[in-house]
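Now for chain A:
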Amino acid sequence: MAEFFAQYMPAWGAYLLTALISVALLLAVVGLGALFFIWAERKVAGRIQDRLGPTRTGGKFGWLQSLADGIKLITKEDLAPADADRLLFRLAPYVSLAPSYAALLALPFADGWVGWEINTSVFFLLAILGLEVFGVILAGYASGSKWSLFGGMRQAAQVVSYEVPLGMCGVIPVFLCGTMSLTTIGNMQAGWATNWLIFHDPFTFMVFWVYFTCAVASVNRAPFDLAEAESELVAGFHTEYSGLRWSFFFMAEYNSMFVVSGLAAVLFFGGWNGPVPIFASWKAAGGGWEIVADLAGCLNFIGKAVLGVMVMIWVRWTLPRLRIDQVITTCLKYCVPLAAFCFVGALAWQLASLPSPNDWLSPDPAGRAAVREPWVERAEDGAERSGTSGAEELARLAEDKR
Partner candidate 1 sequence: MLAAIDLHGFLFVLFALTACVFAAGVLFSSNIVRMAFNLVLSLGSSAGLFFLAGAEFVGAMQLMIYVGGTLVLLVFGVMLTAQHRFLEMRTNAGEWVLSLLVGGALLMVLLQAAFSVSQWNTPYAQRDQVEIDESKSATPIAAALTGVRVDKLEETNPRLRAGKSGYLMPFVIVSMHLLVVLVGAAYLARPRMAVRQMRRGG
Partner candidate 2 sequence: MSEGPQFLDALKSRFGDHIRGVNLDNIDPWVEVAPEAIVEVCRFLKTDPDARFDMLNCISGVDYFQPDPAKAKRAGFEPHLEVVYHLSSTITKHTLVLKVILPRWKDDQPGQLPELDSVAGVWRTADWHEREVFDLMGVYFRGHPGLKRILLPEDWEGHPLRKDYELPLEYHGIRGR
């Protein structure tokens, strides 16, 4: 995009403009996403509970309810308790929101529609989502309230434990595709739904559920919402917060939900590639058609991610909360061993070249082997030139990869 703008203006301006557009778009995802998800949560919860949810504000379905809430929150007094560590208390919501927002940087919305094309984006996403916990811990500590402190401690224990199985689940699609780049992983699942990694083999199917459980736990949603556990800790880490600062925690929470669901969509559900390859030919046509195809892909991706968020909402309004020791045991006793088992299983499936549904449905898979990282070619060149054992090994590696 920067090159495109550079034709019309100085280079620095083009760069700035590009950056601004990306930032604005991602901020819109955070802001509008939070508005929509809070509204959706209230509507879905209402329906689950035989109520209507918001109905008046903004017309028939209470569309503007979240916006009205937002206005109310902005006008509310921003209180800090007397015992609080003022500086950290004020900073904590931003510390919570920033990583959640930064995670969107590396999340591709369609082929190439990504804020920052980074080769290790799966890893980066998981890493930066883990940082969100700092905001919660700081809020818990700085509030000067014991309930908040409990919330912060619970969150610390929970997130550190759940990062392990979450990472293990994320690794499985990574090694199936041979890359950590989300864009590449998404593109490799082009074609029919059978090419989605969740249907690749029984182990990936199983690991998706482990991933989803851990994702719910890592974004602190019921039944793992121990840090805010209303009936035990009043409101946990955000007990003492009010007004806009309070709402930042919620923006961070909903955004993280969107990010983990989006990650699930890319890792397991083909990302922007629909169950039916309608736009494949458009994409190939290039030019304006390509943009249309990408737009459709983007909507497809957002739809999948929103679906994930909706499932989380559904779960929240259905299940009771676990106890802290049960949360940790669930992680250590079930999630970690299951993830490890699926890891080994999926590895074995791949090594034994066992079939995946795509093999007989579309004999010429669209994606999988198409990705060649640049170094592979250089490695092949080098192997030709030198003929040394190490390079040969590398060439063989590259061959396997194909």
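Quick note on selection: all candidates are chains of the complex that A comes from, given by their letters.
Everything below uses one rule, namely that a residue touches a chain if its C-beta (ideal position, glycine included) is under 8 Å from a C-beta of that chain, and two chains touch if they have at least 3 such contacts; residues count from 1.
The model shown is predicted, which means the values in this text are computed figures rather than measured ones.
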item: Numbered candidate touching chain A, per complex, among 1 or 2; value: 1
item: Interface residues, chain A side, partner candidate 1 - complex; value: 2-3, 6, 10-12, 14-15, 85, 87-88, 91, 118-120, 123-124, 126-128, 130-131, 133-134, 137-138, 140-142, 149, 152-153, 156-157, 159-160, 163, 167, 178-181, 373-375, 378-379, 381-382, 385-386, 388-391, 393-394, 397
